[in-house]
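Once you've had a glance at the structure underneath, I'll fire off some questions.
In this view, the complex is presented without one of its protein chains, the others remaining in place.
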Amino acid sequence: MDTISNEASNLNNNLSRMANVPEAYRYFTLDQLKGALKKMYLIRRFEEEAEDSYQRGLTYGTMHLSIGQEASAVGICMPLSNADYITSTHRGHGHCIAKGAEPGKMFAEFFGKETGYCRGRGGSMHIADVTTGNLGANGIVGGGIPIAVGAALSIKHQKKNAVAVCFFGDGANNEGSFHESLNMASIWKLPVVFVCENNQYGMSTSIERSTSVKNIADRAVSYSMPGITVDGNSFSDVASASVEAVARAKSGEGPTLIECLTYRTRGHSRSDRNRYRTKEEIDAWAARDPIPRFEGELLNFGILNETMIAEVREAAEREIQSALEFAKSSPDPDPLQVANFVYSS
Amino acid sequence: MDTISNEASNLNNNLSRMANVPEAYRYFTLDQLKGALKKMYLIRRFEEEAEDSYQRGLTYGTMHLSIGQEASAVGICMPLSNADYITSTHRGHGHCIAKGAEPGKMFAEFFGKETGYCRGRGGSMHIADVTTGNLGANGIVGGGIPIAVGAALSIKHQKKNAVAVCFFGDGANNEGSFHESLNMASIWKLPVVFVCENNQYGMSTSIERSTSVKNIADRAVSYSMPGITVDGNSFSDVASASVEAVARAKSGEGPTLIECLTYRTRGHSRSDRNRYRTKEEIDAWAARDPIPRFEGELLNFGILNETMIAEVREAAEREIQSALEFAKSSPDPDPLQVANFVYSS
Amino acid sequence: MTDSAIREISFSQAIYEAMALAMEADERVILMGEDIGVYGGAFQVTGDLVHRFGPERVIDTPISELGGAGVAVGAALTGMRPIFEFQFSDFATLAMEQIVNQAAKMRYMLGGEVSVPVIMRLPCGSGSGAAAQHSQSLEAWFAHVPGLKVIEPTTPYDAKGMLLAALEQNDPVLIFEHKLLYKMKGHVPEGHYTVPIGPSETRRQGKDVTIVATAIMVARALEAAVILEGENIDVEVIDLRTLRPMDTESIIASVKRTSRLLCVYEGVKTLGIGAEISAAIVESDAFGFLDAPVIRLGGQECPIPYSPGLERASVPQVDDIVRCARDLVRRKI
Partner (left out) sequence: MTDSAIREISFSQAIYEAMALAMEADERVILMGEDIGVYGGAFQVTGDLVHRFGPERVIDTPISELGGAGVAVGAALTGMRPIFEFQFSDFATLAMEQIVNQAAKMRYMLGGEVSVPVIMRLPCGSGSGAAAQHSQSLEAWFAHVPGLKVIEPTTPYDAKGMLLAALEQNDPVLIFEHKLLYKMKGHVPEGHYTVPIGPSETRRQGKDVTIVATAIMVARALEAAVILEGENIDVEVIDLRTLRPMDTESIIASVKRTSRLLCVYEGVKTLGIGAEISAAIVESDAFGFLDAPVIRLGGQECPIPYSPGLERASVPQVDDIVRCARDLVRRKI
């Protein structure tokens, strides 16, 4: 494992003195764990600000918030470097930050500015940051799944020591592209990790009403790959599963399907009138908010103390504020350039 | 079971005196079994004549022969009546005859005649006989799968005591439509039976090279439906599985996936140069030809004697000859009518 | 004037009403689509129908466009009258196989022995900031396909009447619904009536130039006509309404009077619906009446961008129409 550095093994030594320490904490350095916490804050705050600007009528179009799902995005990306690819979804802000994107360029894209990751052409549903290996959010449910398999095919051909991680939702697992893609990834033993963020609903349709299997991970049987269901609100559970699956992929053993059980506490998108979920259900999941849970573990296992946590939170807040400022003061694209960037030549 | 008549239970009584009689024989009357044998002959002879007319340059386009797969088509259709639907495939002559179509109108279609089932518009790949519930062959691999589910939805809405049977190949099971359709059939508990005729190859690509699971029936797990793999060259095994699945569907318990292991002894289509199979493999399967096997069982269990079998064979031959004559003497469609039948109004 | 005669409802309510009427009158009518049940549809068109008719007739499908459309096709083939909603017409890209290879061709391939009375509803168009994969106007693809009928109503009155007319067809009918029209209000009678599929509708008569427009462009063309009136340019505006089959006759008749034709549509200009309008008119005996070339004002040759200013620039706006029509009228061959 590239990601287990010396520092990690030091942390590891300390931790090993404690009972019940989740495995994941042994894999990462203190800085990596602080980085993970910071990313979770950044995601949460990015989306709160996005929501706010929406409500104040400052932004346009639609948007899909992943508030409540941060552990899945950050946990999965823990063992990844910029050489690894991800494909993301319409609910992609979290994946994008987890993979290392700058919130400033993300806000700029969100506000349709020329300085945004997509020069204002893409918006929330298409934010991508190729420099960190994020091949982009996708407006088409299931649209990114074969693309991730293609990225894995490239990795294999180019003999790179890398992996492609494919995020998608529980709803997407009923698309034909899911089936076709997992089948190909398996027969060709490609270095890809399929991550189904099962937040219980595809828009308004619960998994019980849409999906003919209890655990989506059980569908891995059809593709002769390991399928594992984890608590998607537990950073450490998600990160452990990811570390294993990434190692498996990189060693040439082929793909894994990870199902992260989680929940979006906000509505599906702007148009959601919340007719399909009960307040009780939402509250119950809100009580399992991944961020306090992660903080709790870090405190419990003596990895960070309150002061350190506060420092991380403040650093995230400063980054969000300057990111917002950058975005807001950025110029709009020139309408005369509307038909640029269609072709390379 | 509607199909177990008094006569069947008489035959049943006789048979039950013998050991090892396959279950299927208990379900059907003597006439039904003779009918099944005759259909197998008709299919074989239909396709041999089709092949012959092809080789003599008398027909056009392409064609896909199911020689060697007759037990699957006929066995599956045993418990079906005209009120039940089937959707078929590019390799559909067998299904069509098994469901009760007249070889004359089929030959006529094959020869592109106005008297054909599709008035010469469809050809081999689109032959349908709606009067017997056959919704048609299909030129698109996997194209018929959701259509069968739709037919089952109609049955349910119309509260009919009927079932939709969906034939498709091993190759088709890697299409997205397979996944989407089985999922919907399962969550809505529709009266549909999915029949995968696994003849080991999708065109040149063996199931090992195309499919990430050993038994296609194992994919039923993903759809929480029973999945069963049967010897597709054994009439009785196929028929038993069909009787059970049809009963299950009609009683409202939902769909079943039946995988019939079989083999096409001819090439995929006209263009096949047979570069992907060995002579040994073809010979080994030819030795398991479903027709002599069925004859053998009928003789062994004392259901038919040699004379009776010869009679059935001759009746089939007479039917084929007069069908050929009908088709050959039929008129071609009028080219001025080329754009008719596009719209109902 | 009765209450009904002055009753105004929105475009989406008009579609809702047509579906409700059809479902009351005919058990065979069922609705299928993603989130059309309790959610009421992505654009709230199916609304409370699931509560009125139950989940057996208002069926939430999984997110499976190919399979879902195929199920609707199979149900139509066997006696039902399904109305299938795509959440966005962009997602029909996943179901082209079933729409084009199956639904459109089945009757023909089977020599007329079957019919496929399926209706598909496809919200389309830009203007809502939904960007490249949720804003396309792909109508031209479908209008290219024999076996399909393609309609695109632009008023609440027509939306209801054409949907009810579609339900009387025995062929697949695709209804493109421009998102920006959903909230538009207009007079809609209660009860059952139909607006025939096929004929276009002249929304404004004029003698200087004919504008044939589709979807939201009809409203923009009418706005432009008012502005041009101030410049003494008298514009005729034809709402095409049905894209396949196309009512070329009415356009020909109009062009014979005005001698000038401008086609305005939101889809990409190249091979968009205006290409057919132009080609069909030029091919007709209206050709000899033309005092200027037929001009097309269509969408830019790019995907629909997100940023509002870019998005506006990517499809025709009122002032673009004004400018084009003015140039055309001033033009001599």
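Order of writing sets the chain letters: A, B and C. Residues in each chain are counted from 1.
By our rule, a residue touches a chain if its C-beta (ideal position, glycine included) is under 8 Å from a C-beta of that chain, and two chains touch if they have at least 3 such contacts.
Since the structure is predicted, the reported quantities are computational estimates derived from the model, not experimental observations.
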Chains shown that the absent chain touches, full complex:
A, B, C
For the chain left out of this view, which of C:35, C:201, C:276 or C:311 touches it?
C:276
In the full complex, which of A:116, A:169 or A:232 touches the chain missing from this view?
A:116
Please pick, from A:145, A:260 or A:298, the residue that touches the omitted chain in the full complex.
A:145
So one chain is hidden, and I want to know which residue out of B:139, B:226 or B:290 touches that hidden chain in the complete assembly.
B:139
Residue touching the undisplayed chain, where the options are B:26, B:91, B:121 or B:156:
B:121
Residues on subunit C that touch the omitted chain in the whole complex?
66, 90-91, 93-94, 96-97, 100-101, 104-105, 108-109, 131-133, 138, 140-141, 143-147, 244, 246, 267-268, 270-276, 278-280, 282-284, 287-288, 292-296, 300-303, 305, 333
What is the set of subunit A residues that contact the non-displayed chain in the whole complex?
85, 87, 116-122, 126, 128, 130, 135-136, 138-140, 143, 145-155, 157-158, 164, 176-177, 179-181, 183-184, 187-188, 339-345
Interface residues of subunit B (partner: the chain not displayed)
60-62, 109, 112-113, 118, 120-126, 138-143, 171-172, 174-176, 202-205, 209-211, 271-273, 275-276, 332-333, 335-342
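The rule we apply is simple: only the chains that are shown with their structure count from here on.
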So, comparing C-alpha centroids, which chain is the farthest one from subunit B?
A
With centres defined as the mean C-alpha position, give me the subunit A-subunit C separation in Å.
38
Averaging C-alpha coordinates per chain, one finds the centres of subunit A and subunit B separated by a number of Å equal to 47
Residues of subunit A engaged with two or more neighbouring chains
174-176, 209-211
Among subunit C residues, those touching two or more other chains are 62, 64, 66-67
